[in-house]
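Note that one protein chain is taken out, while the other chains of the complex remain in position.
Labels run A and B following the written order; every chain starts at residue 1.
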Amino acid sequence: MSLLSIAARNLLRNKFRTIFTVLGAAVAVLAFVFIQTMLTSWSAGVEFAAKDRIATRHKVSMILPLPKRYADTIREVPGVKHASYFQWFGGVDPKDKNNFFANTAVESKTVFDIYDEMVVAPEDKARWLADRQGAIVGAVLAKKMGLKVGDRVTLQGTIFPGDWQFNVSGIYTASRRSIDQSQFFFHWDYLNESVPEPQRDQVAWISARLDDPTRSAEVSAAIDRIFDEKDVQTATMSERAMNLSFMAMFSAVLSALDAVSIIILVIMVMILGNTIAMGVRERTREYGVLRAVGFQPKHVGLFILGEALTIGVLAGVVGLGISYPLVELMFGRFLEENMGGMFPYFRIAPMTMVAAVLLAVTLSVVASLIPAYRAAKLSVTDALRRVA
Amino acid sequence: MIPVAYNLRNLAVRKTTTLATAAGLGLVVFVFASVLMLANSIERTLGRSGRPDVAIVLRKGSDAELASGIEAQQVSLILGNADVAKRPDGKPDGVGEIAAVILLPKLGTDGESNVQVRGVPDDVMAFRPSVTLVEGRPAQPGSDEVIVGKAISGRFKGLTLGQSFELRKNRPLKVVGIFADGGSSFESEVWGDVHSVGSAFGRQGSMSSVRVRLLSPAKFDGFKASIDQNQQLGLEVLRETDYYEKQSEGMNVFIGALGISIAFLFSVGAMIGAMITMYGSIANRQREIGTLRALGFSRFSILLSFLLESICLALIGGAIGALASLAMGMVRFSMVNFASFSEVVFTFEPTPGIMLGSLAVAVVMGLFGGFLPAVQAARMSPIKAMRG
């Protein structure tokens, strides 16, 4: 028997209240885990961005094209290992117009030199290169749309009018978490041959890989300097900076989520604090007895802290226990399938788990500070006189 | 019946617990009301951009102005339609405009974000009489001067009165005026001369969209039929209100799904908090409840009394939360409009309905949180209660 074990046993006195407090705090843990996972998943693009990859786009606007020949110029820039160009396609699935996924026309020969974390089986790749209308589809998108190799897909163009036919040549998976697995790639040549003359030989951006990731700022500046004198100027930045920009577009949502995270913590402290304060109120006389038989004020404080800690640990563990299946199996799958562009990898990070449990424990201690302090400060005779 | 004053006094006696619980409930109501206010603002901001008697013409299949393109000769064909209203000077009341986005550094973040730029003709103010200049002066027709919506002014580098930004090298566009449009999404746009914008975006001779004011809203079907009939044009016609409603839908689903799922998790936590408090309140008052029963009050009136107490508790919290959410009216929230890829600034717009709805949520939480405890109180036998 020790003071801590008595504290833990005290929690069993009002099982109902303890269970509900743990549940309430566990729900708060769940909300916290959910939001944090959302934030980490969102920033995965920045976190896991390839350090040796840079992208060049039109200086003014993402909707303005670059000439395709710029890619050849970039390949000549010292420090550049590979380069490949891309064009937005912006097609929609005519059967389900609300199903948004990125579909991009790519330079077939070089795209996987740039994105080597997209894993495609060699026979799929060969089949794709041999088929003018071939497409490579992300594993998540393929599953969602029920696509398999050999299927025919029609996309309706929004930027490039008309119905476009594709054959699924292969499926890619990702070996890095920042890669959205619900993209759709096809040959830029196919697009280019089919659009009217004035729109030919245009690309939206050019990606390059570098020999030395530490020189990315330098190489980016060198590229922009080359085109500064041409009729179309460029802006080149690292993949990380580009992803940061994408996050900046949602900065208000991100700060709202941060604010909500803090609100969760406050609610958690209130639930925990309320329960602890109630327990302390009911047990004041017992604390008086403890003090009478010679326990110090700090013992009483520790005693209450012990109760709070036990609740905190339970809440953290139970909260994670509910979060895991909910986030990983339900929310996560839904978001990966439907908003893969924003949440390519929606899983609970180990740091989030640790943070959630630590927070539950810390907050329970914080919530118990005032009741513990008051109980410790109470005069013994007052405490003994108190009727529960 | 047991007077409500009894419950109110009981809440007042246990001040700390009451306040902690009410504050927890209040935070939920705060989050809930804020989400609704934001969703309302999204709908209203985009809704105010649409007028019932205006039709918007886009290229078929393009879904949004950004992807659309209409040849100049088609523009005059559309404006010449018999259903289009005439201005006092006899000209058709319609405009052909160019919609584009540019990337500008977003102040206060590390990234860049998209800003919608609209190339407007000289007579745009005649077409949109609700637009007023609040600062500066109108742009000179045919010049490199622009006016900026007041919602977005000051949020991006260069978008402040007197400053400038570049669309093309060495051709800075100067901000000469700030305009307002009753809180519509136009306030998040930059308006420049249609020819300057057109040439910068390589769209000479082509517009993004044509808007026309019809003789009356009822003329829409006739107008649409006459445009659709001419299949060679390849155009589609939408009511301006429908067009913006569709745009707000995407964002509202996003904000709504996110906000409501968070608010739901919160409310579970807060209800559990209320339940704990009510159970505590009943445990402390066993003797009182026994006395009430002994005095002849029915089980039902005790049930009712405790339910009322719980609802009062929730209403206190709900009122605090709803009032606090009104302060969000001062916050401006910018988010990417998924349809135009550009930022639109929203506020938090309360309505009496949202306020009442939030209070109703509080009442429901009080009802659910208080139900089990109240049942327990009502089931207490007078004898047992007296002994406790």
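Here, contacts are C-beta pairs under 8 Å (C-beta built on N, C-alpha and C of every residue); 3 or more make two chains touch, one makes a residue touch a chain.
One rule holds for everything that comes next: contacts and distances are computed from a predicted model.
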Undepicted complex member, UniProt protein name, chosen from "Dihydroorotate dehydrogenase", "ATP synthase epsilon chain", "Methionine ABC transporter ATP-binding protein" or "Acyl carrier protein": "Methionine ABC transporter ATP-binding protein"
Chains shown that the absent chain touches, full complex: A
Per the touch definition above, residue among A:Phe100, A:Phe246, A:Phe295 or A:Tyr324 touching the missing chain: A:Phe295
Residue touching the undisplayed chain, where the options are A:Leu39, A:Ala102, A:Val365 or A:Val380: A:Val380
Missing-chain contacts mapped onto chain A: 1-3, 6, 9-10, 12-13, 285-286, 288-297, 379-381, 384
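Basically, only the chains that are shown with their structure count from here on.
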Between chain B and chain A, distance of the C-alpha-averaged centres to the nearest whole Å: 25
Chain A-touching residues of chain B, taken from the complex the two chains share: 16-17, 20-21, 23-24, 27-28, 30-31, 59-64, 66-67, 100-103, 106, 108-114, 166-169, 200-202, 234, 255, 258, 261-262, 265-266, 268-270, 272-273, 275-277, 279-280, 283, 333-336, 338, 341, 343
Chain A - residues contacting chain B, complex: 14, 16-17, 20-21, 23-25, 27-28, 30-31, 34-35, 60-64, 90, 92, 100, 156-159, 161-162, 228, 233, 235, 241, 244-253, 256, 260, 263-264, 266-268, 270-271, 273-275, 277-278, 282
